[in-house]
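All protein chains of the complex are present and in place, except for one that has been dropped.
And now, chain A:
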Amino acid sequence: MAELQVEIVAADHFVWSGAAKKLIKARTVNGEIGVLPGHVPTLAVLAAGDLEIEPVSGSRFTVQIDGGFLSVDSDRVVIVADNAVLDNAA
(Lines give C-alpha, C1' and ligand atoms only; values in the text may rest on other atoms or scores of the structure.)
Protein backbone atom coordinates (compact mmCIF):
# COMPACT_ATOMS: atom_id res chain seq x y z
CA MET A 1 0.00 0.00 0.00
CA ALA A 2 1.14 3.49 -0.74
CA GLU A 3 2.20 5.53 2.17
CA LEU A 4 2.39 9.19 3.04
CA GLN A 5 5.57 11.12 3.49
CA VAL A 6 4.83 13.40 6.37
CA GLU A 7 6.86 16.39 7.37
CA ILE A 8 6.03 18.63 10.29
CA VAL A 9 7.90 21.89 10.63
CA ALA A 10 7.57 24.68 13.15
CA ALA A 11 8.72 28.24 12.66
CA ASP A 12 12.13 27.80 14.23
CA HIS A 13 12.71 24.08 14.19
CA PHE A 14 12.04 20.85 12.47
CA VAL A 15 9.57 18.64 14.34
CA TRP A 16 9.08 15.27 12.71
CA SER A 17 9.25 13.57 9.39
CA GLY A 18 8.69 10.05 8.27
CA ALA A 19 6.44 7.64 6.49
CA ALA A 20 2.89 7.26 7.70
CA LYS A 21 -0.04 5.02 6.85
CA LYS A 22 -2.44 7.83 7.29
CA LEU A 23 -3.00 11.16 8.88
CA ILE A 24 -5.83 10.36 11.22
CA LYS A 25 -7.08 13.82 11.76
CA ALA A 26 -6.14 17.44 11.70
CA ARG A 27 -8.30 20.35 12.66
CA THR A 28 -8.79 22.92 9.94
CA VAL A 29 -10.70 26.15 10.32
CA ASN A 30 -13.68 24.41 8.71
CA GLY A 31 -13.61 21.17 10.65
CA GLU A 32 -11.57 18.04 10.85
CA ILE A 33 -9.79 16.52 7.90
CA GLY A 34 -8.19 13.12 7.47
CA VAL A 35 -5.65 12.25 4.79
CA LEU A 36 -5.09 8.85 3.24
CA PRO A 37 -2.56 8.01 0.54
CA GLY A 38 -3.79 9.18 -2.84
CA HIS A 39 -5.47 12.28 -1.49
CA VAL A 40 -6.22 15.14 -3.84
CA PRO A 41 -3.64 17.98 -3.63
CA THR A 42 -4.90 20.29 -0.93
CA LEU A 43 -3.89 23.39 0.89
CA ALA A 44 -5.78 23.83 4.13
CA VAL A 45 -5.59 26.35 6.92
CA LEU A 46 -5.23 24.67 10.29
CA ALA A 47 -6.73 25.84 13.52
CA ALA A 48 -5.16 25.27 16.92
CA GLY A 49 -5.61 21.72 18.07
CA ASP A 50 -4.22 18.21 18.03
CA LEU A 51 -3.00 16.39 14.99
CA GLU A 52 -2.98 12.61 14.99
CA ILE A 53 -0.64 10.55 12.88
CA GLU A 54 -0.29 6.83 12.36
CA PRO A 55 3.26 6.12 11.27
CA VAL A 56 4.24 3.01 9.34
CA SER A 57 6.32 1.77 12.21
CA GLY A 58 5.39 2.48 15.78
CA SER A 59 2.17 3.52 17.34
CA ARG A 60 0.12 6.57 16.54
CA PHE A 61 0.97 9.83 18.20
CA THR A 62 -0.38 13.32 18.45
CA VAL A 63 1.17 16.69 17.84
CA GLN A 64 -0.23 19.83 19.37
CA ILE A 65 -0.16 22.77 17.04
CA ASP A 66 -1.36 26.30 17.43
CA GLY A 67 -2.40 27.17 13.92
CA GLY A 68 -0.65 26.81 10.61
CA PHE A 69 -1.41 25.11 7.37
CA LEU A 70 -1.35 21.76 5.75
CA SER A 71 -0.40 20.92 2.22
CA VAL A 72 -0.90 17.59 0.50
CA ASP A 73 0.47 16.80 -2.92
CA SER A 74 1.21 13.40 -4.41
CA ASP A 75 1.31 11.68 -1.02
CA ARG A 76 3.61 14.26 0.44
CA VAL A 77 2.09 15.96 3.46
CA VAL A 78 3.69 19.07 4.83
CA ILE A 79 2.37 20.52 8.03
CA VAL A 80 3.60 23.98 8.77
CA ALA A 81 2.81 25.13 12.27
CA ASP A 82 3.68 28.29 14.10
CA ASN A 83 4.53 26.14 17.03
CA ALA A 84 4.29 22.41 17.39
CA VAL A 85 4.78 20.13 20.38
CA LEU A 86 5.22 16.43 19.90
CA ASP A 87 3.27 14.31 22.40
CA ASN A 88 5.17 11.11 22.23
CA ALA A 89 3.03 8.53 23.93
CA ALA A 90 5.08 5.67 22.51
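By our rule, a residue touches a chain if its C-beta (ideal position, glycine included) is under 8 Å from a C-beta of that chain, and two chains touch if they have at least 3 such contacts; residues count from 1.
Throughout what follows, contacts and distances are computed from a predicted model.
S.K.: What is the missing chain called in its UniProt entry, if the choices are "ATP synthase gamma chain", "Signal transduction histidine-protein kinase/phosphatase MprB", "Fumarate reductase iron-sulfur subunit" or "ABC transporter substrate-binding protein"?
M.R.: "ATP synthase gamma chain"
S.K.: Specify the residue from the set A:Q5, A:T28 or A:T62 that touches the hidden chain.
M.R.: The one listed residue touching the chain not shown is A:T28.
S.K.: Contacts of chain A with the missing chain: which residues?
M.R.: Counting over the whole complex, chain A touches the hidden chain at residues 7, 9-14, 28-30, 33, 40-45, 68-69, 71, 73-74, 78, 80, 82.
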